[in-house]
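Every protein chain but one is kept in place in this view of the complex.
Now for chain A:
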């Protein structure tokens, strides 16, 4: 049987999954936890605590600041030290809540037992109740984009959801947090998937996993068969050929159900699919069944020169420095610190940046690998066109933004770019394609927004 994958473009970078077989350990509590108010796409959260307030683990510290927004919960117990600014993953100083950690006292409403709660034991759960609990627990997409999950589950009236696709692809090199989660918490993930299907009112579910994780494919296939056979749900584990950026929503929909999502503003649900990360499924399980808001996540800390790269179950707000120290400290020499993996990750200039809802990995690239090579003239080889998973012409878009021809850039669909970096990776002339395209995309989106505002 031919193994499925998406239809257009893609690359296969060196995997470097250094931490595949390293069991997850619970990270130590930090002395001070930092909670940026903007950890999700949309409006920043609004603080509901003041300096000197006592908080417990799971206390609401900031409420949603709009419709597209998410509340933030404390991951530690202690005293609010101050509400100030600190450098977050954007590289800029942004409003944060800083909490001095004292002990580890949890809110009583949270079920801390390890007992697996099944949906069958809660017949009173309605789809509305599930969506509501997800919303109130501040659950956002855990794959990195951090889009509030409850919005994805309530599609616009023009679209109808037909299936939920669990994104367990983890196509980005180095990162293994999702894989470890699947191996260690598979039962919870499947309950999470069931809740997501209930919330979206569908009965079809898929779990897309790349073939470089055979153990996870085997384990989940077996558990799915046991759990969902004889129920109204049809869940299928779909092995996928290794190809980056398969974890992109649109690529995953294409790979799993062979449907192509049209250009923006269309979203996967326009072709009937709701895509959720495995981490999100787990967070949904904890939020709905254990009443535990989102304040903890699985994160990989990795790098070729780290002495002990590992996977951590970490409280959000923990500075990256603590995790890097737990892995043996920052390697000597020049390093590039990334929040995320080497393809889509964001380079940081400070190790004080906290782990947020979307930090799936802390990657440290060392020495020569961290440096870019000198750009050479474009030789029109069209490799970038061949690898673009969105069917765009990266060399052209980059040039158009360089010469500021925004009208043409818009007509060439620059806004469809998913910023996966495949073009940049493959360019034999080391041209800064994505840098230019990203600038052009931001400018064109600004033009489109201002045009819409005028109307």
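We take it that contacts are C-beta pairs under 8 Å (C-beta built on N, C-alpha and C of every residue); 3 or more make two chains touch, one makes a residue touch a chain; residues count from 1.
Convention: contacts and distances are computed from a predicted model.
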Listed names "Ion-translocating oxidoreductase complex subunit B", "Peptide/nickel transport system permease protein", "Multicomponent Na+:H+ antiporter subunit C" or "ATP synthase subunit a", matching UniProt entry of the absent chain: "Ion-translocating oxidoreductase complex subunit B"
From A:85, A:109, A:308 or A:411, residue that would touch the chain that is not displayed: A:85
Which residue of A:108, A:128, A:334 or A:407 touches the chain not shown here: A:334
Among A:12, A:122, A:371 or A:449, the residue in touch with the chain that has been omitted: A:371
Chain A, residues in touch with the chain not shown (by the definition above): 84-85, 87, 90-93, 334, 346-349, 371-372, 432, 435-436, 438-439, 442
